[in-house]
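For this view, one protein chain was removed and the others were kept in their places.
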Amino acid sequence: MARLPKPSELGLDHALPKKGWMDTSVDFRSGTWSHPARAKNLEAVGFLNGREWSPANHDWKLPANWKRIVFEGIRERLEKFRSLRIFMDVCVRCGACADKCHFYLGSGDPKNMPVLRSELLRSIYRGEFTLAGKIMGRLAGARKLTESVVKEWFYYFFQCTECRRCSVFCPFGIDTAEITMIARELLNLLGLNIDWIAGSVANCYHTGNHLGIQPHAFKDMIDFFVDEIEAVSGVRIEPSFNRKGAEVLFITPSGDVFADPGTYTMMGYLMLFHEIGLDYTLSTYASEGGNFGMFTSHEMMKRLNSKMYAEARRLGVKWMLGGECGHMWRAVNQYMDTMNGPADFLEVPKSPVTGTVFENASSTKMVHIVEFTADLIKNGKLKLHSGRNNNLVMTYHDSCNTSRGMGFFEEPRYVIKSVCNNFYEMPRETIREQTFCCGSGSGLNNDEFIEMRMRGGLPRANAVRFVQERHGVNALSCICAIDRSALTTLMDYWVPGVSVYGVHELVGNALVMQGETERKTDLRGEPLPGTEAVEDEDI
Amino acid sequence: MKIYDGRYVISGLIVFIALATFPVWFNRGKVSPSPEPKLDTPAILEMVQKKCVLAKDEMRIGHMRLLDQWRTEVVRNGRRIYTGMDGKIHEMSFQNECLKCHSNKTTFCDTCHRYVGLSSSTPYCWTCHIAPREND
Partner (left out) sequence: MNFIISLMAVLALVVAAFLGIEAAGLSRVFGVAIPYAAFILLISGVVYRVLNWASSPVPFRIPTTAGQQKTLPWIKRDRFDNPCNKIEVLGRFIMEVLFFRSLFRNTRAEVDKGPTLYYQWEKWLWLGGLALHYSLLVIILRHLRFFAEPVPSFVPVLGGMDGFLQVGLPGIYVSDAVFMIAVTYLLLRRLIIPRIRYISIPADYLPLSLILAIGVTGILLRYFTRVDLLKVKQLAIGLINFQCVVPEGIGTLFYIHLFLVCTLIAYFPFSKLIHAGGIFFSPTMNLPNDSRMRRHVNPWDYPVEVQTYVEYEERFREKMIEAGLPVAKDIAAGGPAIYSLTKK
């Protein structure tokens, strides 16, 4: 892990270099880039040009015909993606996006302004693909493709978390996430990926999840949660695995199974399902909700995502339920049906408890757990004792992908307010569609990238500190597995004293289960607030 | 070359071209000759030397400024005497001097003003002055 300076020593300078951006080259400073993909992880899924190399070295051992590969790659993608053509052509460099990027705000590096990040690719597009650029050169903002351009791409396109905040402010809707996705595809053609992504992709492809948890270990972990839940509530629950004929297939990111504090969220799901008597199953084959393929290429996204529908079809379930995850839900909402549908073998999801038909998921047949729970609460189907979360002064972090790739704002707030009595919003410029990234999204939540992660997370942390100082907020909830892990690190660094919670962990705490014994602790094993004098609150 | 979303794209292009060429199909090739203000009022016909206060070309592009000057001189400074190009003395009066000869508003003033698309309130001579009575 790269040495991380203390917050007070981090330094933040928004001064601009004297030289223009085309004349400055990348400084591969430790803590600001991720380890390159190992050859075996690329080869494991059939990617070419895997090799041992390091960004810190001068020679990146690019394949001999690398320029040709890039040109062909760009040409192919211009023909396949109208988005790319439009985003390459219409930017007027108005600068509205410039100070909207968390990486720019936290690092002061001008090439982290979305406009310049895109210009890194746009300048090559102009210089190599447009007549005006070929003739006018730099006057038209064009340049030629060189090795140092590729190095720049690697550095800056793996310093974008595809959060789409810039796209909300862009008068033409130019989406840097889309540009980054395509630029990463180009880099991947040259074997230039990062190992945190490539390794997760290889794992997910071969074992069903990013963490490479094998089926028996996956079951072990769930069994462990079952014991934990019993210890807290006295209720023994019995989840099923790979079970044919279940009504619902539940898929959540593997981080919920393996990484604290996501594990508590997982317990919350299991308790809820048990309490409402949901006929569901978990799958070890499709044991990953997230999709690091999305951070590699559209094709890889499709290859990993295929397991969801394939497993639903094999098990003969009626519909699918998805856990709390950010980019998983961008993939499910905007890509899954197109890539691996039509899901005509499933039925339009209908809550067996409330009878609510989820018309908004009538084609993908996949419902977000928070929508599902919101519907349960609204219909009074859950007995909730929100006082159990009274020790928490809560705020809520909107995940980038569910916000700007879906528009999922009210459901989580409704659920949180139903299970927590103390809730405060962060400032308007930092929530909902304007929410700031945790700084670690899109496959950048690795240890060696830690300095940039803390810098990128600054705007989020800063907003949390604001409500901490004003309202005494000590808890930050979210509906994303990467957030749960990354925000924990971020809070420890910038805003000590704030813990991170998944929404369903809070539901699990508040949920009054049939036959439960009196709870002494929350799911984390910490004593419940005011256990001696609780008033029953039914919602 | 395949066109995707052709219905929208082609209709969009048609709208663009239609707007960009609006004057062409609006005019429909009608050649409307540039207007010739009529100088055939009885007063002008009687004149021996058909001359205005300034040369014709200067009046064409500068009459509005001249009138504006006259108005300022008369209303603000109380001066009513104007010496024309050939030393001829004129009374600075729109009603009594200009309209004496150009008593044909519709066939003199309005032809050009309409041609270059001035609004009915510009020029605003007629908000104060009474238009000459014309028998046609």
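Residue numbering begins at 1 within each chain, and the chains themselves are lettered A and B in the order written.
Going forward, a contact is a pair of C-beta atoms (placed from the backbone, for glycine too) under 8 Å apart; a residue touches a chain by one contact, two chains touch by 3 or more.
Keep in mind that what you see is a predicted model, and the values were worked out from it rather than measured.
The hidden chain makes contact, of the residues A:Leu458, A:Ile479 or A:Val507, with A:Leu458.
Within the whole complex, the absent chain has one touching residue among A:Glu72, A:Glu299 or A:Glu526, and that is A:Glu299. Within the set A:Glu152, A:Asp175 or A:Glu324, the residue that contacts the chain not displayed is A:Asp175.
Interface note for the absent chain: among A:Arg404, A:Arg453 or A:Arg519, the touching residue is A:Arg404. For chain A, the residues touching the absent chain in the complete assembly are 10, 12, 14, 16, 20-21, 46, 78-87, 89-96, 98-100, 105, 108, 110, 113, 115-116, 119, 131-132, 136, 138-141, 164, 167-175, 178, 205-208, 214-216, 219-220, 241-244, 284-285, 298-299, 302-303, 306-307, 310-311, 313-314, 332-335, 337-342, 356, 359-364, 366, 371, 374-375, 378, 403-411, 414, 427, 429-430, 433-434, 458-459, 462, 465. Contact between chain B and the absent chain runs through residues 1-6, 9, 12-13, 16-17, 20-24, 26-27, 29-32, 34-35, 57, 60-62, 64-65, 68, 112, 114-122, 124.
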